[in-house]
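Below is the structure I would like to discuss, written out as structure tokens.
The other protein chains are all here in position, but one chain of the complex has been omitted.
For chain A:
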Amino acid sequence: MIQLKPLIYLFFGTSLVLLIYMLIFLLIKNIKREKYKRWTKICNNIINNTVYSDDLNVKHHHKSIENLLLIKTFRKLLTKKIRSATVSFSGNSNNSLRKLYLKLRLDKYVIENLNTNNWHVKARAIQEIGIMKLENMYDKVYKNTNHRNELVRAEAQITIIKLVGFKGLKFLDSVTQPISEWYQMILLRELSHFDYDSFNGVDIWLKSKNTSVVIFALKLVDEYHLFELYKEVELCIEHPDEKVRQQTIRSITKIFNTTTANLFTSIFENETFNNQLEIAKALQKIGTEDDIPFLVHQLQTENIELKIILTRTIAQINPNNFETICSELDPDTYPMNLIILQIKEEITI
């Protein structure tokens, strides 16, 4: 027969232990929450005084700050808040926050984080160097611009630009790892914060073995209208990579000359479908009446998307004469009848 008493004791005993464990757990959690609240208040207070009264005398307001800074969690919280405020505020407040960061010697810890093997800690440290504009760490960051981890590499490239502007593009000379399209956009955005300064190297980057570097160089040509590099850009139209050729079409359209439209029509038939679309769109901007017979000829394509864009290009090159040209476009049969109707509506609008 089963002895019930020991089982009951065991049940109540276990329940009691669990209850005590839960109570202790909740108590510790509560203490931690209260401590976090208190620390948040201290950090906010330090930042408020810095932002609004340039008051960097933290020790005067918080006598225990030196001890608190020895606690890793507090230091991380304060650093996070100073970083966040530095990103949000400009002018004197921004300068004061950076002074505060240095005064509290938080830069000492950023070096520790930069030397770690943990990639996300490393990437965050690099980001912090950029936000706090720690120019003396340029060399340490530069070493990471070709890091095998994408995030570390991207943060290093962005930070280098943040620190020295256009001169920072020097990393493109040696980068062998790819630069994603997203990070190329961010790099261009970072450059836009600096006054345009002539920079050397684009002609070399256009010949890089790294296709993402070639694409980025083409985007620089496009963004800063580097007309003097027309010939170098023109050579990229024969690049084996489809995306490089696509970006070349876009960039050369921004610095076009009288021969560009002819260049496009000469390569059109051998190009991929996507690049044919790109050329048709580019001709909307730089095409002339001389290109219309070519465009009409290309309308023999079976692809409706290409037909629409080609027709739109014809209309945009010569809107006043579109009605007359329509007679050559097989206007009574499907799908040209519908396409012409749509494009006519677009012109009217």
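Here, contacts are C-beta pairs under 8 Å (C-beta built on N, C-alpha and C of every residue); 3 or more make two chains touch, one makes a residue touch a chain; residues count from 1.
Going forward, contacts and distances are computed from a predicted model.
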* Which one, "ATP-binding cassette, subfamily B", "Cytochrome c4", "Sugar ABC transporter permease" or "Response regulator", is the UniProt name for the chain you do not see? -> "Response regulator"
* Structure fact -> Given A:8, A:87 or A:204, the correct residue touching the omitted chain is A:87
* Structure fact -> Of A:63, A:99, A:120 or A:189, the residue touching the omitted chain is A:189
* Structure fact -> Residue positions on chain A contacting the omitted chain are 44, 47-48, 51-52, 81, 84-85, 87-94, 189
